[in-house]
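Below: one structure, written as structure tokens.
Not every chain of the complex is shown here; the ones you see sit where they belong.
Read from first to last, the chains carry the letters A, B and C; within each, the first residue is number 1.
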């Protein structure tokens, strides 16, 4: 059936939407059997296909990374173990590993960084793995980043001291565990969008990050939105979309 | 069995603890069939017997209040409906009702208030029913109270503006719903014990106060403890014990 | 103490941060006893003080609205009952009520709307109260809005049909209950930030919006962030900050 016939039959009701959709050519797909790489993602969503390594075998991660590398796609793998990095490195010698962030990166393209920057504000040193995941992702996506670490509300003057740097960002990522109050406090002091990342850091009743998650979702400061627990990657993705507006 | 025999038999092992205990005379008990008033509570715990009206019938509340009144015990009923107040008033003409706090009070004794005071800090106007319950209870227990209302972290300068009053208290009650961040922020700015009262105020994922509860339990400021959701009464009880040390 | 002395003593360590803070003059505060209006909020955060009517009495809402009106501040009250509107209307004759959204608005200032627009996409007709709250808030904040209603994934062609309108927005709010899949699907098709608003609509195991909340937080599409359940207001606030970048 020619494309023209296809859409005309759909319009006339001869074929249904699902029948029309299943005739679509397979552009933007790289088939690997156990994986189906979405090569079209960047042009469609402004964010490239990324390898979420958790739950995948070492072999799967390194094979997907290699295929992307061969296709000329920049590689970012999150939640990657040192063992995975070793396997990837054999296939992509220039790959880089951030141990704290658990990220593997390899960039072939050379896009200049944005002029405006993303501020990444972290409440405590224990939150750094998540903050660093956000930082690696944001830089991978071509954003300038400024880091403001260990400025939780227990010593709020530490935050005030860096407030200028935070306020001048185009978008702010706040990473905090425990009660996650930092997101609300920052949200009440700036006129830029704040993206909260709750972390799973804290004593028992933080329930693996639930306390900070609920806290940030209930922020009394109104310009705050939230991503998944420990999801520095997701926060950086949205921050990048905003920063590039 | 004489008291002496009782304890000697217990010591020798002839009777067990439970057997010894069940011989105890019934001092400090006022039997009403459906209720057993603990007339000894004040001398034992520094806090009097109080009527928790929720789940009781109008008749039960007014009968218990009347009996306490007749015994010369000061009356405090929490979570009392206007209908309950009408019934109590018929039996205790001088009783007082705080509609916002839902408390009935009647005080026969005339103890002067404490010199030091309890600061009651509330994040928003929607939290006032709980803050007022705390205030009524604290005053009923003979404490001087200072109120600092609607100073949530979305506009943190409102808090700074009243900080002196808060810091000079002997103990501070922080009442907040939503993300309850106010408890941590206050906790990081004062050198007095802070008692957090999470409230059930907020959008959907506050889950009837769970967000503020978990938030306060996970406070990164370390001098903060917490009572039950919406439990202004309990916070005032502990604050009173502390204030009277 | 003069301002100069104040900061110098702080710098030298003679007085602590909290002591310094408590000397701050009370600019940006309108005291009402039961409420402390944050008149400085707009210049500080780009978002004005707003009345969250839930948990407040009819009288409190109308008094706060009146005071803001007198001060020349634009009035937005969310979660307002018809009874509250009646009381406000007596004090502010030109106030407007959106029954579905449960919002009261009154605008004295006449700022022109933004050029770029916010798309508000709702999965089903049952989600409209939340979508309309977002719409009212976004317009109150001076944003142009486009509405795309009832395009849930059970009939995904309805979404495709409006995709152009959605893609051309600067920021997209997706309102959905039940499984909230619409946020992920939209997130996978556009290159703009998506803010998900889970709603409490659905059969039993939606647990008052928990299903859609978790769903959106776990979006496999990476440019999605989330606000509280049924919180159309909060989504519009962040969208407005983004739209005005």
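Everything below uses one rule, namely that contacts are C-beta pairs under 8 Å (C-beta built on N, C-alpha and C of every residue); 3 or more make two chains touch, one makes a residue touch a chain.
Worth saying up front: this structure is predicted, and the values here are computed from it rather than measured.
*Asks:* Total copies in the full assembly, please; the file places 3 of them.
*Replies:* 8
In this section, only the chains that are shown with their structure count from here on.
*Asks:* Hey, how would you classify the chain contact layout here, line, ring, star, complete or other?
*Replies:* Here the contact pattern is complete, since every chain touches every other one.
*Asks:* So what angle, to the nearest 5 degrees, turns chain B so that its CA atoms land on those of chain C?
*Replies:* An angle of 90 degrees brings one copy onto the other.
*Asks:* Measuring from CA centroids, which chain ends up nearest the centre of the complete protein set?
*Replies:* C
*Asks:* Measuring centre to centre with CA averages, how many angstrom lie between chain A and chain B?
*Replies:* 46
*Asks:* Distance-wise, how many Å sit between the C-alpha centres of chain A and chain C, to the nearest whole number?
*Replies:* Result: the chain centres lie 24 Å from each other.
*Asks:* Using the touch definition from the top, which residues of chain A touch two or more other chains?
*Replies:* Touching at least two other chains: 156, 187-189, 217-219, 221-222.
*Asks:* Using the touch definition up top, name the residues of chain C that touch chain A in the complex.
*Replies:* That would be residues 17, 44-47, 50, 156-157, 170-171, 187-195, 213, 217-219, 221-229, 233-235, 237-238, 241-242, 245 of chain C.
*Asks:* Quick one: in the complex, what on chain B touches chain A?
*Replies:* Touch list, chain B to chain A: 123-124, 152-156, 177-181, 183-185, 187-189, 202-203, 205-207, 210-212, 214-222.
*Asks:* Any idea which chain B residues touch chain C in the complex?
*Replies:* Touch list, chain B to chain C: 100, 124-129, 149-151, 154-155, 157-158, 160-161, 163-164, 167, 177, 189-190, 201-207.
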